[in-house]
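Dumping the structure here so I can ask a few things about it.
A single protein chain has been omitted from the complex, and every remaining protein chain is retained in its original position.
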Amino acid sequence: MTRVFTIQTSGAGLYEFTREVADWVRGDGLLTLFIRHTSASLLIQENADPEVQTDLGAFFDRLAPPSDHPAMSYLTHTYEGPDDMPAHIKAALLPVSLSIPVMGGKLALGRWQGIYVFEHRRAPHRREVVAHLSP
Amino acid sequence: MTRVFTIQTSGAGLYEFTREVADWVRGDGLLTLFIRHTSASLLIQENADPEVQTDLGAFFDRLAPPSDHPAMSYLTHTYEGPDDMPAHIKAALLPVSLSIPVMGGKLALGRWQGIYVFEHRRAPHRREVVAHLSP
Partner (left out) sequence: MTRVFTIQTSGAGLYEFTREVADWVRGDGLLTLFIRHTSASLLIQENADPEVQTDLGAFFDRLAPPSDHPAMSYLTHTYEGPDDMPAHIKAALLPVSLSIPVMGGKLALGRWQGIYVFEHRRAPHRREVVAHLSP
(Lines give C-alpha, C1' and ligand atoms only; values in the text may rest on other atoms or scores of the structure.)
Protein backbone atom coordinates (compact mmCIF):
# COMPACT_ATOMS: atom_id res chain seq x y z
CA MET A 1 0.00 0.00 0.00
CA THR A 2 1.48 3.28 -1.12
CA ARG A 3 0.48 6.91 -0.95
CA VAL A 4 2.05 10.28 -1.61
CA PHE A 5 1.67 13.03 0.97
CA THR A 6 2.19 16.54 -0.37
CA ILE A 7 3.40 19.19 2.07
CA GLN A 8 3.36 22.81 0.98
CA THR A 9 6.13 24.77 2.70
CA SER A 10 6.56 28.53 3.05
CA GLY A 11 10.11 29.01 4.21
CA ALA A 12 12.65 27.09 6.26
CA GLY A 13 11.34 25.24 9.30
CA LEU A 14 9.42 22.23 10.53
CA TYR A 15 6.00 21.23 9.13
CA GLU A 16 4.14 18.57 11.09
CA PHE A 17 2.03 15.96 9.30
CA THR A 18 1.68 13.32 12.01
CA ARG A 19 -2.11 13.36 11.88
CA GLU A 20 -2.32 12.79 8.12
CA VAL A 21 -0.05 9.77 8.46
CA ALA A 22 -1.82 8.42 11.55
CA ASP A 23 -5.18 8.64 9.75
CA TRP A 24 -3.84 6.65 6.81
CA VAL A 25 -2.17 3.65 8.49
CA ARG A 26 -4.07 0.56 9.56
CA GLY A 27 -3.57 -2.96 10.90
CA ASP A 28 -0.15 -4.25 11.89
CA GLY A 29 2.93 -3.64 9.83
CA LEU A 30 5.68 -1.22 9.01
CA LEU A 31 5.28 2.32 7.75
CA THR A 32 8.12 3.78 5.71
CA LEU A 33 8.28 7.42 4.69
CA PHE A 34 10.60 8.65 1.95
CA ILE A 35 11.08 12.29 0.92
CA ARG A 36 11.78 12.82 -2.77
CA HIS A 37 14.05 15.84 -2.37
CA THR A 38 17.66 16.76 -1.61
CA SER A 39 17.00 20.12 0.06
CA ALA A 40 14.34 19.10 2.60
CA SER A 41 14.31 16.29 5.18
CA LEU A 42 12.06 14.14 7.29
CA LEU A 43 12.35 14.41 11.05
CA ILE A 44 10.78 12.89 14.13
CA GLN A 45 10.99 15.35 16.99
CA GLU A 46 9.25 16.68 20.06
CA ASN A 47 5.78 17.99 19.33
CA ALA A 48 5.11 19.54 22.73
CA ASP A 49 7.19 22.70 22.95
CA PRO A 50 7.56 24.94 19.86
CA GLU A 51 10.83 26.33 21.30
CA VAL A 52 12.46 22.98 20.51
CA GLN A 53 11.71 23.50 16.82
CA THR A 54 13.01 27.07 16.88
CA ASP A 55 16.22 25.93 18.54
CA LEU A 56 16.67 23.05 16.11
CA GLY A 57 16.43 25.47 13.21
CA ALA A 58 18.92 27.84 14.88
CA PHE A 59 21.39 25.01 15.51
CA PHE A 60 21.35 23.79 11.91
CA ASP A 61 21.62 27.34 10.56
CA ARG A 62 24.78 27.78 12.64
CA LEU A 63 26.15 24.38 11.63
CA ALA A 64 25.61 25.09 7.93
CA PRO A 65 25.26 28.86 7.37
CA PRO A 66 24.29 30.36 4.00
CA SER A 67 27.03 30.20 1.39
CA ASP A 68 27.47 33.97 1.47
CA HIS A 69 28.57 33.72 5.12
CA PRO A 70 32.36 34.17 5.54
CA ALA A 71 32.67 30.76 7.25
CA MET A 72 31.31 29.08 4.12
CA SER A 73 33.61 30.72 1.56
CA TYR A 74 34.96 27.28 0.60
CA LEU A 75 31.65 26.31 -1.03
CA THR A 76 31.58 26.18 -4.83
CA HIS A 77 27.91 25.34 -5.50
CA THR A 78 26.48 28.83 -5.02
CA TYR A 79 24.62 29.71 -8.21
CA GLU A 80 21.28 28.35 -6.96
CA GLY A 81 21.26 30.84 -4.08
CA PRO A 82 22.99 31.14 -0.68
CA ASP A 83 20.50 28.76 0.95
CA ASP A 84 20.90 25.95 -1.60
CA MET A 85 24.17 24.26 -0.67
CA PRO A 86 23.45 24.49 3.09
CA ALA A 87 20.12 22.82 2.28
CA HIS A 88 21.96 19.91 0.66
CA ILE A 89 24.23 19.65 3.70
CA LYS A 90 21.27 19.59 6.08
CA ALA A 91 19.56 17.01 3.85
CA ALA A 92 22.66 14.82 4.19
CA LEU A 93 22.65 15.16 7.98
CA LEU A 94 18.92 14.57 8.50
CA PRO A 95 16.74 11.60 7.49
CA VAL A 96 15.57 11.02 3.91
CA SER A 97 13.65 7.92 5.03
CA LEU A 98 12.02 6.86 8.30
CA SER A 99 10.43 3.57 9.33
CA ILE A 100 7.83 3.31 12.08
CA PRO A 101 6.12 0.08 13.21
CA VAL A 102 2.31 0.10 13.15
CA MET A 103 0.48 -1.89 15.83
CA GLY A 104 -3.28 -2.29 15.96
CA GLY A 105 -3.74 0.52 13.48
CA LYS A 106 -1.57 2.93 15.47
CA LEU A 107 1.91 4.33 14.82
CA ALA A 108 4.33 3.14 17.51
CA LEU A 109 5.42 6.74 18.15
CA GLY A 110 6.43 7.77 21.64
CA ARG A 111 4.23 10.18 23.55
CA TRP A 112 6.18 13.28 22.48
CA GLN A 113 7.12 12.30 18.94
CA GLY A 114 5.72 14.06 15.90
CA ILE A 115 6.53 13.53 12.21
CA TYR A 116 7.79 16.57 10.31
CA VAL A 117 9.05 17.76 6.99
CA PHE A 118 12.09 19.93 7.71
CA GLU A 119 12.22 22.50 4.91
CA HIS A 120 15.72 23.87 4.31
CA ARG A 121 14.96 26.36 1.51
CA ARG A 122 13.63 29.89 1.97
CA ALA A 123 11.26 29.91 -1.01
CA PRO A 124 7.96 28.02 -0.87
CA HIS A 125 8.14 24.43 -2.10
CA ARG A 126 5.73 21.59 -2.70
CA ARG A 127 7.36 18.58 -1.02
CA GLU A 128 6.42 14.98 -1.79
CA VAL A 129 6.69 12.23 0.80
CA VAL A 130 6.04 8.69 -0.41
CA ALA A 131 4.49 6.47 2.26
CA HIS A 132 4.67 2.69 2.06
CA LEU A 133 2.81 0.37 4.42
CA SER A 134 3.90 -3.24 4.47
CA PRO A 135 1.91 -5.96 6.22
CA MET B 1 6.27 -9.88 14.39
CA THR B 2 6.88 -7.11 16.88
CA ARG B 3 8.68 -6.77 20.19
CA VAL B 4 9.71 -3.99 22.52
CA PHE B 5 13.24 -3.95 23.90
CA THR B 6 13.70 -1.92 27.06
CA ILE B 7 17.14 -0.44 27.73
CA GLN B 8 17.85 1.08 31.12
CA THR B 9 20.40 3.87 30.83
CA SER B 10 22.47 5.52 33.59
CA GLY B 11 23.88 8.65 31.99
CA ALA B 12 24.92 9.78 28.53
CA GLY B 13 26.69 7.23 26.36
CA LEU B 14 26.31 4.11 24.26
CA TYR B 15 24.46 1.00 25.44
CA GLU B 16 24.86 -2.08 23.29
CA PHE B 17 21.98 -4.51 22.78
CA THR B 18 23.14 -6.40 19.69
CA ARG B 19 22.87 -9.81 21.38
CA GLU B 20 19.27 -9.31 22.52
CA VAL B 21 18.27 -8.41 18.96
CA ALA B 22 20.31 -11.22 17.38
CA ASP B 23 18.66 -13.75 19.69
CA TRP B 24 15.20 -12.56 18.70
CA VAL B 25 15.39 -12.50 14.88
CA ARG B 26 14.81 -15.59 12.74
CA GLY B 27 14.37 -16.69 9.13
CA ASP B 28 14.82 -14.28 6.24
CA GLY B 29 13.42 -10.80 6.25
CA LEU B 30 13.95 -7.26 7.40
CA LEU B 31 14.45 -6.08 10.95
CA THR B 32 13.45 -2.51 11.74
CA LEU B 33 14.23 -0.83 15.05
CA PHE B 34 12.49 2.34 16.17
CA ILE B 35 13.27 4.31 19.33
CA ARG B 36 10.28 5.99 20.97
CA HIS B 37 12.14 9.04 22.28
CA THR B 38 13.40 12.45 21.19
CA SER B 39 16.41 12.66 23.53
CA ALA B 40 18.06 9.31 22.80
CA SER B 41 19.05 7.67 19.50
CA LEU B 42 19.83 4.37 17.86
CA LEU B 43 23.29 3.86 16.45
CA ILE B 44 25.24 1.19 14.63
CA GLN B 45 28.92 1.59 15.41
CA GLU B 46 32.17 -0.22 15.97
CA ASN B 47 31.97 -2.72 18.80
CA ALA B 48 35.67 -3.58 18.98
CA ASP B 49 37.42 -0.63 20.56
CA PRO B 50 35.74 1.24 23.46
CA GLU B 51 37.81 4.34 22.64
CA VAL B 52 35.62 4.82 19.55
CA GLN B 53 32.58 5.17 21.77
CA THR B 54 34.34 7.61 24.11
CA ASP B 55 35.43 9.72 21.15
CA LEU B 56 31.95 9.67 19.60
CA GLY B 57 30.51 10.99 22.84
CA ALA B 58 33.19 13.69 23.03
CA PHE B 59 32.55 14.78 19.44
CA PHE B 60 28.80 15.14 19.91
CA ASP B 61 29.26 16.97 23.21
CA ARG B 62 31.45 19.50 21.41
CA LEU B 63 29.04 19.76 18.47
CA ALA B 64 26.06 20.39 20.76
CA PRO B 65 27.30 21.54 24.19
CA PRO B 66 24.96 21.98 27.17
CA SER B 67 22.69 25.01 26.91
CA ASP B 68 24.54 26.77 29.77
CA HIS B 69 27.71 26.79 27.64
CA PRO B 70 28.47 30.29 26.22
CA ALA B 71 28.41 28.96 22.65
CA MET B 72 24.79 27.87 23.10
CA SER B 73 23.39 31.12 24.48
CA TYR B 74 21.02 31.34 21.50
CA LEU B 75 18.97 28.38 22.78
CA THR B 76 15.54 29.15 24.22
CA HIS B 77 14.38 25.69 25.36
CA THR B 78 16.36 25.52 28.61
CA TYR B 79 13.85 24.91 31.41
CA GLU B 80 14.17 21.12 31.21
CA GLY B 81 17.87 21.31 32.08
CA PRO B 82 21.10 22.20 30.24
CA ASP B 83 21.34 18.71 28.70
CA ASP B 84 17.81 18.66 27.29
CA MET B 85 17.99 20.81 24.15
CA PRO B 86 21.40 19.36 23.13
CA ALA B 87 19.75 15.94 23.51
CA HIS B 88 17.05 16.94 21.01
CA ILE B 89 19.74 18.20 18.62
CA LYS B 90 21.67 14.94 18.87
CA ALA B 91 18.44 12.99 18.40
CA ALA B 92 17.85 14.92 15.16
CA LEU B 93 21.38 14.15 13.92
CA LEU B 94 21.40 10.46 14.83
CA PRO B 95 19.02 7.66 13.75
CA VAL B 96 15.54 7.24 15.19
CA SER B 97 15.00 4.13 13.04
CA LEU B 98 17.33 1.52 11.56
CA SER B 99 16.66 -1.33 9.14
CA ILE B 100 18.85 -4.42 8.92
CA PRO B 101 18.29 -7.38 6.58
CA VAL B 102 18.07 -10.80 8.23
CA MET B 103 19.44 -13.78 6.31
CA GLY B 104 19.19 -17.37 7.53
CA GLY B 105 18.28 -16.20 10.99
CA LYS B 106 21.25 -13.85 11.25
CA LEU B 107 21.48 -10.06 11.17
CA ALA B 108 23.44 -8.91 8.09
CA LEU B 109 25.71 -6.78 10.29
CA GLY B 110 29.33 -6.33 9.30
CA ARG B 111 32.03 -7.89 11.43
CA TRP B 112 32.61 -4.77 13.55
CA GLN B 113 29.06 -3.47 13.77
CA GLY B 114 27.12 -3.39 17.02
CA ILE B 115 23.65 -2.00 17.72
CA TYR B 116 23.43 0.66 20.42
CA VAL B 117 21.09 3.01 22.19
CA PHE B 118 22.87 6.37 22.38
CA GLU B 119 21.59 8.05 25.53
CA HIS B 120 21.83 11.85 25.41
CA ARG B 121 20.47 12.71 28.87
CA ARG B 122 22.45 12.65 32.12
CA ALA B 123 19.72 11.22 34.35
CA PRO B 124 18.82 7.51 34.15
CA HIS B 125 16.09 6.69 31.64
CA ARG B 126 14.13 3.62 30.60
CA ARG B 127 14.29 3.63 26.80
CA GLU B 128 11.91 1.69 24.58
CA VAL B 129 12.95 0.36 21.19
CA VAL B 130 10.20 -1.21 19.07
CA ALA B 131 11.48 -4.03 16.84
CA HIS B 132 9.56 -5.17 13.77
CA LEU B 133 10.49 -8.23 11.74
CA SER B 134 8.91 -8.53 8.32
CA PRO B 135 9.09 -11.74 6.30
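For reference, chains read A and B in written order, and residue numbers begin at 1 within each chain.
Definition applied: contacts are C-beta pairs under 8 Å (C-beta built on N, C-alpha and C of every residue); 3 or more make two chains touch, one makes a residue touch a chain.
Just so you know, these numbers come straight off a predicted model, no measurement behind them.
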Which of B:L56, B:M72 or B:A131 sits in contact with the chain that's absent?
B:L56
For chain B, which residues lie in contact with the unshown chain of the complex?
28-30, 43-46, 49, 51-52, 54-56, 58-59, 62-63, 93-95, 98-101, 103, 108-113, 134-135
Which residue numbers on chain A touch the omitted chain?
2, 32, 34-38, 63-64, 74-77, 85, 88-89, 91-93, 95-97, 99, 128, 130-132, 134
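Basically, only the chains that are shown with their structure count from here on.
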Whole-angstrom distance, CA centroid of chain A to CA centroid of chain B, is 20
